[in-house]
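With one protein chain withheld, the remaining protein chains of the complex are depicted in position.
Showing subunit A:
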């Protein structure tokens, strides 16, 4: 197996060490590239971090099946996309090719991130027990099937997992009502 495939496999599993390696490997290069458009180092770093997060998310969600290019190239494309979106005043998004916009699915949820109800929901979510958090993370973030989660977390059957998951969501809803 090639290094690229190995790394991609590990990324899909949510391996943080691989993510760290990739993060450090391409940080300086992206920064150099981004400096052509802005001198704001904080903004550059921020965009780069968001690109890494998008890479991790897409890999875990199974949105990257195979890559024609290297992981680095993919990462740069996302970084470029996020950077150009951030530099709104400069109308740089026009420079992004149609193909790129289609192949790199990233939802930034900028407005939702400021939504008060959602902020409360996130707070309550972080107050759930570790098992509940893991089930919800695997199901909603990694988009794993119930069967896969059963195997990953060692549940006896899908039904046990399903009732656990329902209880977690019930608890979450109740804590919201109490608030």
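A few remarks follow.
What we mean here is this: a residue touches a chain if its C-beta (ideal position, glycine included) is under 8 Å from a C-beta of that chain, and two chains touch if they have at least 3 such contacts; residues count from 1.
The rule is simple: contacts and distances are computed from a predicted model.
Not every chain of the complex appears here, and the one that does not is recorded in UniProt as "Tetratricopeptide repeat protein", selected from "AzlD domain-containing protein", "Tetratricopeptide repeat protein", "Nitrile hydratase subunit alpha" or "ABC-2 type transport system ATP-binding protein".
Contact with the omitted chain, checked across A:10, A:67 or A:125, is made by A:125. When the whole complex is considered, the residue among A:67, A:87 or A:172 that touches the unshown chain is A:172.
Contact with the undisplayed chain is limited, among A:8, A:34 or A:56, to A:56.
Although one chain is not displayed, subunit A still touches it through residues 16, 19-20, 23-24, 45, 49-50, 52-53, 56-57, 61, 105, 109, 112-113, 117-118, 121-122, 125-126, 136-137, 139-141, 143, 145-146, 162, 165, 169, 172.
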